[in-house]
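Only a single protein chain was left out; the remaining protein chains are all shown in position.
Order of writing sets the chain letters: A, B and C. Residues in each chain are counted from 1.
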């Protein structure tokens, strides 16, 4: 965990990018022990269109699949994206 | 069934061709009701190397898979060949 | 061989990458853009990747196939960007001494890739467009 304000880079893909209107932004989190969940909660306030993605969204931190509880260090890259389709067999 | 002498064209493939030493020959069968079996029996006398193929050899008459009992008409083409390998999967 | 490209996929170099005197079977899978989907005429597709993670996940699938089956080699190339009807979006080539392993591994690669590798497609129709995503249905309907 990291105490104090962290600035993280956030990216979005596919329909999440459309919902937010941009693929990339910097987010400052002035909160102790910030996690991927903290970032997504903050973004939902700013972009209500993100709310419906909450049950299915996937998260990567520094280009590895991560969990909501994954702690963030300064300059971490946090990426939110929808599940992959699977496609019809 | 056909009565009287029939002249048939006989062909061999793969190891049967090697066993006989040629891929093709004409055979006269002076016998009533000649079948594919009659031809192979006659050929075995002439080419003893064919004998060991008797349990496995396949027959086609006029380019269709045939049985030993298939009757032969004049100028029929009779083809003898080994089973196909299957190959390792 | 693992690649994510934004140009038409050239299959010859991919086949050469898996070819070998040890191989008796090469099975390939090519995913191509269909002119219809979900009962609608498709006009074109757009594929988007999360490239850093997609590369890692493609490599994971490849390694897992090589671990599970006695293969000679596995190559996976995925194209991203706009694609027209008939274009190849993903090409997989698997070589093995025998064909059973090549078929099974090739199918494993495409089935796994489709659920683990972060690449999404958006279908464009005459009257709108839809992101095709997991658990999609209504949620991914971005227009009309």
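Throughout what follows, a contact is a pair of C-beta atoms (placed from the backbone, for glycine too) under 8 Å apart; a residue touches a chain by one contact, two chains touch by 3 or more.
Just so it is clear, the structure is predicted and the values come from calculations on it, not from any experiment.
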Which residue numbers on chain C touch the omitted chain? 19-36, 85-86, 95, 97, 99, 102-103, 106-107, 110
Touching residues of chain B against the unshown chain: what are they? 11, 13-15, 18, 52-53, 56, 58, 60, 63-65, 79, 81-87, 89
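Note that in this section only the chains that are shown with their structure count from here on.
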Chain A and chain B: spacing of chain centres that average the CA atoms, whole Å: 76
Separation of mean Cα positions, chain C and chain B [Å, integer]: 51
Touching two or more other chains - residue numbers and ranges from chain B: none
Multi-partner residues of chain C (each touching 2 or more other chains): none
